[in-house]
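For this view, one protein chain was removed and the others were kept in their places.
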Amino acid sequence: MIDKTLRTCDEAVEKVFDGASIMFGGFGDPGLPGQLIEALRRKGVRNLSVIHNGAGAGDWALGGLIKDGRVRKVTASFPNNPGAIYFQELYLKGQIELELVPQGTLAERIRAAGSGIGGFFTPTSAGTDLGKGKETRVIDGREYVFEKPLHADFAMIRAHKGDRLGNLQFRKAMRNFNIAMAMAGGVTLAEVDELVPVGGIDPEDVHAPGIFVDKVVHCPRHPKLVEIGPPK
Amino acid sequence: MIDKTLRTCDEAVEKVFDGASIMFGGFGDPGLPGQLIEALRRKGVRNLSVIHNGAGAGDWALGGLIKDGRVRKVTASFPNNPGAIYFQELYLKGQIELELVPQGTLAERIRAAGSGIGGFFTPTSAGTDLGKGKETRVIDGREYVFEKPLHADFAMIRAHKGDRLGNLQFRKAMRNFNIAMAMAGGVTLAEVDELVPVGGIDPEDVHAPGIFVDKVVHCPRHPKLVEIGPPK
Amino acid sequence: MKLTRDGVAYRVACDLPDGSYVNLGIGIPTLVSSYLSPEKEIMFHSENGILGMGPIAAPGTEDVDLINAGKQYVTMLPGGSFFDHPMSFAMVRGGHITHTVLGALEVAANGDLANWRTPGEKVPGVGGAMDLAFGIKNVWVTTTHVTNKGKPKILKACTLPLTAPHCVKRIYTDMALIDVTPEGLLLREVAPGIEVADVLANTDAPLKVAKDCQAMAIPENIRGVALAAA
Partner (left out) sequence: MKLTRDGVAYRVACDLPDGSYVNLGIGIPTLVSSYLSPEKEIMFHSENGILGMGPIAAPGTEDVDLINAGKQYVTMLPGGSFFDHPMSFAMVRGGHITHTVLGALEVAANGDLANWRTPGEKVPGVGGAMDLAFGIKNVWVTTTHVTNKGKPKILKACTLPLTAPHCVKRIYTDMALIDVTPEGLLLREVAPGIEVADVLANTDAPLKVAKDCQAMAIPENIRGVALAAA
């Protein structure tokens, strides 16, 4: 029998190791695996390489992980989001590395990693500073930049519903990077609002099939939301 | 106001021209735009270049279009499906061209075309007859083949529900190539089981957002199913 | 008199065609949706996986899972849809979104756009700006005509890092409406009360004046306050 559920986020992050690369899903709060990241803070692993759209907000979740000095490198599209105060402080001191990737390229590189694609050509960034030093190619009269897949040892995401097979359903703007990250993560951990029995998600409504997901933790919404105020 | 609905398949195919490239969705019967293809037969355009997983079944829909001598070239993964009798006859006489593409590569090339990707590297076919003559590259120790996006002047698909904005919802195994083809088609035509008012498809259940779809025709199931017997 | 931010947004809103699919950047572009004719049906896209986005959520009605790319709580209009980032950027990169309205730090005569790295900014961030500028056919820019130090922002060539080369099709400023054409910049409209000579004096790039160049039709009630330069 397949049973991917775990009782706590602390159990879920147990195998994360020093130096690991980790994708964190979410865009703003929707889909952010804040409680898995807080468990990671408690665990205290170091030297992490993190892939996320931003670079944390305030001192909770990714912001806190960076504040704690656990992160060696951030791969992001928008690390200058106003709340990313700890990243910005460390970056200006030269104490954290940044790989800046346009948001659409970031999403596509993650999808490529999860899809067995060895690399792809995108027009985005050709002829700009972010395209500098990259292989370019003119295809059917247009200039493209070569981009490689972005893999990670772990992916951590948040979904609305999950079952013991790892099937996940999102809600509204929660999907964002999370399906692609589930596909790309060597080990994919999901925290979910609701744990439902097998069959509790209609096959039409499974956004991330369980094949991509290794562990599921039931984890009600945390009152601490990041970047945006509390829900009304 | 956006209104993409048309009353008949004949109106929908009106702008298809001689020599056009056309993607036909579907895998077996689910998602096959049989009635649009029958309208195309009635219209009588010639010299078509067709992209589809197979090469038609029997003398209805794509099989009929090929039987009528309207198709110059087929791009497919499985044109030797047992029902593709007219394709096979013409192919053996040298009267129809074939581009044979592995099924996963076919799907990914179509998605690339719809996604603005200039090309990608896939492991599939490296070192085989189907990879011969193609650019190869070793990436992280593995050999990949370069594949280009597959565009078409038109895409024709079938969905379960549609609205006047072009939003489409599929049912069970109907999705197959249809979402990617909707994205890749220069003009995308959809026949649907049910036409629903705007809002009649929950935003969570829109599989092909209307932005990818140009025309929607309400078109109840045709009693003539291809490849597989009639529904029970 | 120079247009207000709302004045610029109003002028842009007049030009968005019925049935267009539009991504609005942060700042003036966000205001555009407030000035659309109710006769037009326009689908707004947000990079984080939304098409058919409605206005900002009224206080007390916010849904914590429904934010726009600027991380404001928003609403959905009937006929909208949710999807993930790869599909969202397939819409952008694949040329399906018909229009984007973006802010600008500099625009060049050839349509080059610089809007992602401000001078002196120490931590870089690009977000979806490049994908929008590269992928979307109609890149329209809204900006003050000059910086807050009075320097032209429409230049012979950009000095700041480019967002994308040759991408801008039209420029809406608080002084003028300028088309980017294969033959160079073409002044098509001036703000009410602004002289063509004022526009030329405040533009660094060569600027042809259209034969039918005219004053913008902007209602009195949204003309008043001068734009604060970005």
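Observations on the model:
So that you can tell them apart, the chains are marked A, B and C in the order they are listed, and the count of residues begins at 1 in each.
In the analysis below, contacts are C-beta pairs under 8 Å (C-beta built on N, C-alpha and C of every residue); 3 or more make two chains touch, one makes a residue touch a chain.
For clarity, every value in this text was computed on a predicted model and none was experimentally measured.
In the full assembly, the chain not pictured is in contact with A, B, by the touch criterion defined above. Of the listed residues B:Gln35, B:Asn81 or B:Asn167, the one in contact with the hidden chain in the full complex is B:Asn81. Among B:Thr122, B:Asn167 or B:Thr188, only B:Thr122 touches the chain that is left out of the view.
The missing chain, though absent from the display, is touched by one residue of B:Pro30, B:Pro149, B:Gly166 or B:Gly210; that residue is B:Pro30. The missing chain lies against chain B, touching residues 27-30, 76-81, 84, 87-88, 91-92, 98, 100-108, 110-111, 122-130, 160, 170-180, 207, 221, 225, 227-228, 230-232. On the side of chain A, the interface with the absent chain consists of residues 1-2, 111, 113-117, 163, 165, 167, 183, 198-199, 203-204, 206, 209-212, using the contact rule stated above.
Just so we're on the same page, only the chains that are shown with their structure count from here on.
Using the contact threshold fixed earlier, the set of chains in contact with both chain B and chain C is A.
When every pair of chains is scored by its C-beta contact pairs, the maximum goes to A-C. Per-chain CA centroids place chain B at a distance of 36 Å from chain C. Between the CA-based centres of chain A and chain B the separation comes to 33 Å, rounded to the whole angstrom. Residues of chain B found to touch two or more other chains are 115-117, 203-204. Shared interface positions of chain C, defined as residues touching 2 or more other chains, are 82-83, 86, 89, 92-93, 135.
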